[in-house]
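Reviewing the structure listed below.
Shown here: the complex without one of its protein chains, the others still in place.
== chain A ==
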Amino acid sequence: MIKVSNLSFSYTGGGVPVLSDINLEFDQRTTAIIGQNGAGKTTFVKLLKGLLKATYGEILIGEYDVKMRTAAELARKIGLVFQNPNDQIFKRTVLDETMFGLLNIKMGRYTAEKLAVEALELVGLDDKLSMNPHDLSLSEKKLLCIASVVAMDTDIVIFDEPTIAQDHAGKEIIRRIIQKLKEKNKLVLTIIHDMDFVAENFDRTIVFNEGKVLLDGSTREVFSQKDVLEEANVEPPGITQLANRLGLKNTILTVDEFLHECAK
């Protein structure tokens, strides 16, 4: 669904590249992008979204060449939930904020409102439709941002650190949304620091380090490469480390797997 070839990018023309020579292909597998702060993850997804223009290289979204389209045209294909909700929210009410994208893609008011309310129900904000988004808590703001992007029903949905500031209930909501999108055969791409969440929810994991792809593979493969992960300053999930220390041979990703392995 997405093909990235020889992608390089720097913010200052000719300065240090933030991303250099990235080659990746994305299919329907839910994919986590992990790596240290400053590794270039956010920059990478903004490039996919057409908000930044590549210095070198090419990005294809489906049949579209990102370079040839405006970000607005791409909005029907690919949705991005920003890392910082304050960068995304600018309407006066929760409902308006969620309807904004739907109205832009020429949906009728009635349908737009219906879809917006549905999306808000999904994140549990349907009782706050007329509130000012800036009066919500940080975790609610993030959920609102998720709702307003998910409502647009794009084939590709990108989350930038969705679990930050979420308590257990919030994370459960996000987990449910990701599962739901997966059932609808959408590509879910998520930048995330919560390794337990990665292990439990994502088929594929990509590790970014200093603007390069350090590891790419199924989540289990990636978390089995302890030494390489250390190089990128990434810690495998707690349960994976425990199993490893106990001397279990297989790479364990979840508590259930761990119990299963121990019972043998």
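We adopt the following convention: a residue touches a chain if its C-beta (ideal position, glycine included) is under 8 Å from a C-beta of that chain, and two chains touch if they have at least 3 such contacts; residues count from 1.
Operating definition for what follows: contacts and distances are computed from a predicted model.
K.L.:
Assign the chain not included in the display its UniProt protein name, restricting the answer to "Energy-coupling factor transporter transmembrane protein EcfT", "NAD(P)/FAD-dependent oxidoreductase", "Sarcosine oxidase subunit beta" or "Protein-glutamate O-methyltransferase CheR".
P.N.:
Matching the unshown chain against "Energy-coupling factor transporter transmembrane protein EcfT", "NAD(P)/FAD-dependent oxidoreductase", "Sarcosine oxidase subunit beta" or "Protein-glutamate O-methyltransferase CheR" yields "Energy-coupling factor transporter transmembrane protein EcfT".
K.L.:
Just to verify: which one of A:4, A:18, A:61 or A:80 makes contact with the chain not shown?
P.N.:
A:80
K.L.:
Please pick, from A:12, A:70, A:130 or A:185, the residue that touches the omitted chain in the full complex.
P.N.:
Checking each option in A:12, A:70, A:130 or A:185, the one touching the absent chain turns out to be A:70.
K.L.:
Can you tell me which of A:16, A:51, A:138 or A:262 touches the chain that was removed from the display?
P.N.:
Looking across A:16, A:51, A:138 or A:262, the contact with the absent chain belongs to A:51.
K.L.:
Specify the residue from the set A:9, A:44 or A:100 that touches the hidden chain.
P.N.:
The single option touching the absent chain is A:100.
K.L.:
Against the chain that's been left off, what residues of chain A make contact? List them.
P.N.:
Output for chain A: 46, 49-51, 70-72, 75-76, 79-80, 82, 87-90, 100-101, 104-105, 134, 148-149, 152.
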